[in-house]
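Our next item is chain A:
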Amino acid sequence: MLIHIEDVFVAYGSPPRAVLAGINLEIEEGEFVCVLGQTGCGKSTLLRLILGSEHPMRGRILVDGREHHQPDRTRGYVPQKYSLFPDKTVLDNITFGCEVSEFGLFARLTPAFYRRRKQLRAEAFDYLQRIGLRSCDAKKYPDQLSGGMQQRVAIAQALMTKPRILLMDEAFSALDPGTRRGMQQLVRDLWKATGTTILFVTHNTDEALRLGTRVIVLAKESVDQGSRIAMDLSVPAPCGDEEIPSLVRRLELVSESCAL
Partner candidate 1 sequence: MSVGFLLIHARPQRAWSAILSWFLFAAGLAAYLWVAQARHRENPEDRVTPTLAQMATGMYNAVMQPAEEDEAAPPAANFYDRLSHSMLWRDTRATSRRFLLSLALLIPAVLLGLHMGLFPYVGVFFLRFVLFFDKIVALSLLPILFIAFGIDELSKIMLIVIGVTPTIILDSFNLTRGVPPEQIVKAFTLGAGDFDVAYRVVLKQVAPRVLNSIRLNLKAVMLFLFAGEMIASTDGLAYRIALLRRHMGMDVIIPYVLWVALLLFLVDFAMRTVNRKLHPWFHEA
Partner candidate 2 sequence: MLWRFSTLLLLAASAFAQKPSFTVGWSVYAGWTPYHYMNKSGILRKWADKYGITIKVQRFDYAPSLDAFVARNIDACTMTNMEALDMPAASGVPTTAILIGDYSNGNDALLVRNGLQLKDLPGKKMLLVEKTVSEYLFDRAMTLGGLREQIKRVRMINTSDSDIATAFIGDANASAVVTWKPMVSQIAKQKGVTSLFNSSQIPGEILDLTVVRTDVLSRPDGAGQKFAKALAGAWFETLAQMSTPGAAGDKVLAAIAEGSQDSLASYKEQLGTTKMFYTPKEAAGFGASPELKQKMALVRQFCFDHGLLGANTKSVDDVAIRYPDGSIQGKPDRVRLVYDLGYMQLAAQGKL
């Protein structure tokens, strides 16, 4: 059991309004879990809980059998916005994780660092190719890239440190359908190649079904109650095109009926 979530409760504001209530979830190593739900139902909150940047008011979250109090290398993160460091080039963004976790603030001044950086850069160029960027993009700064390219670099950046879990929050929501299709393919391929466990938050039911091995729907049962897991669906391995419309309808029905 890689992620174990046990009776988690989260509320915000004063007076506190429940956002998540009674969440129980188990995720195995190597799963590709898509999280669906209407806006404001607490999907991002759930990711932040697993990241460890926020803590539940009740219940506990175990990752690899341990509670984590702050984000670290085991859980990679691709947020919807602000995923790249604007002050670093594409190449530096990709190698940043390895550099920073292997070398301290002052160890960067040693020759060993420069030798290692050479290797890392070679590796980064590899990733660049895999995510479909040209090597001339390596010297660019994030704001010189299109949104889709930025998200690709963000994924490469997260994968460079080889996290056991990758958390993606609406990573593709700003992309056009064509780019989106490509990115879905890319993530799916990378997932197959690396075996990383992925938690993927999205608004798009179709996308969830195409990508995941498992789809979870978060929904509120009434306005003043927190969201719970309204549906937990294992997607049949090759999800055929003809099954998708009916599944989409089913999932959306669950999500909407609960929200009333």
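Couple of notes before you dig in:
In this text, a residue touches a chain if its C-beta (ideal position, glycine included) is under 8 Å from a C-beta of that chain, and two chains touch if they have at least 3 such contacts; residues count from 1.
With respect to how the candidates were assembled, all candidates are chains of the complex that A comes from, given by their letters.
Every value quoted in this text rests on a predicted model; they were computed, and no experiment measured them.
Touching chain A in this complex, out of the candidates 1 or 2, is candidate 1.
Residues 48, 51, 53, 70-73, 75-77, 79, 81-83, 85-88, 96-98, 100-101, 104-105, 141-143, 157-158, 160-161, 163 of chain A touch candidate 1 in their complex.
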